[in-house]
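Every protein chain except one is present and positioned as in the full complex.
Then we have chain A:
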């Protein structure tokens, strides 16, 4: 079981992209599934639950809570960081060994971590948020067109070249 709406809401907080932008990538369901493949349900539920309790991070006291209860929490922090990396880089990184020893193994299966970091899929690579964030396109895909590199680029301010 995984909860896509909760996943999008939390992802928006973590990535700095709004839910519409995230949905537009088309890879949200894959990431949500990936998360529940490698992280125990109760841990994921706890993460969603706490994020909901804390609410918007626009106000400073909520931010402090976010750091304390999620970002710096030994159990939830590494999961939150993995979710950001998934969205930005399309990679699932192995969770740290000490985290895994404490929270990774449940009663039903012995081995709950992949043997190595991996790229989630071709399409995920292409949808990585990092490319959009840096004002370009994924290397090898979404080609911008002949000669476009001669112009300042979407994020660069036009420079005075005279």
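Throughout what follows, a residue touches a chain if its C-beta (ideal position, glycine included) is under 8 Å from a C-beta of that chain, and two chains touch if they have at least 3 such contacts; residues count from 1.
Just so we're on the same page, contacts and distances are computed from a predicted model.
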Options "Rieske domain-containing protein", "Carbon-monoxide dehydrogenase small subunit", "GMC family oxidoreductase" or "Sugar ABC transporter permease protein": UniProt name of the undisplayed chain: "GMC family oxidoreductase"
Residues in chain A touching the chain absent from view: 13-17, 57, 71, 80-81, 84-85, 88-89, 91, 93, 116-119, 121-122, 125-126, 129-131, 133-137, 139-141, 143-153, 155-157, 159, 161
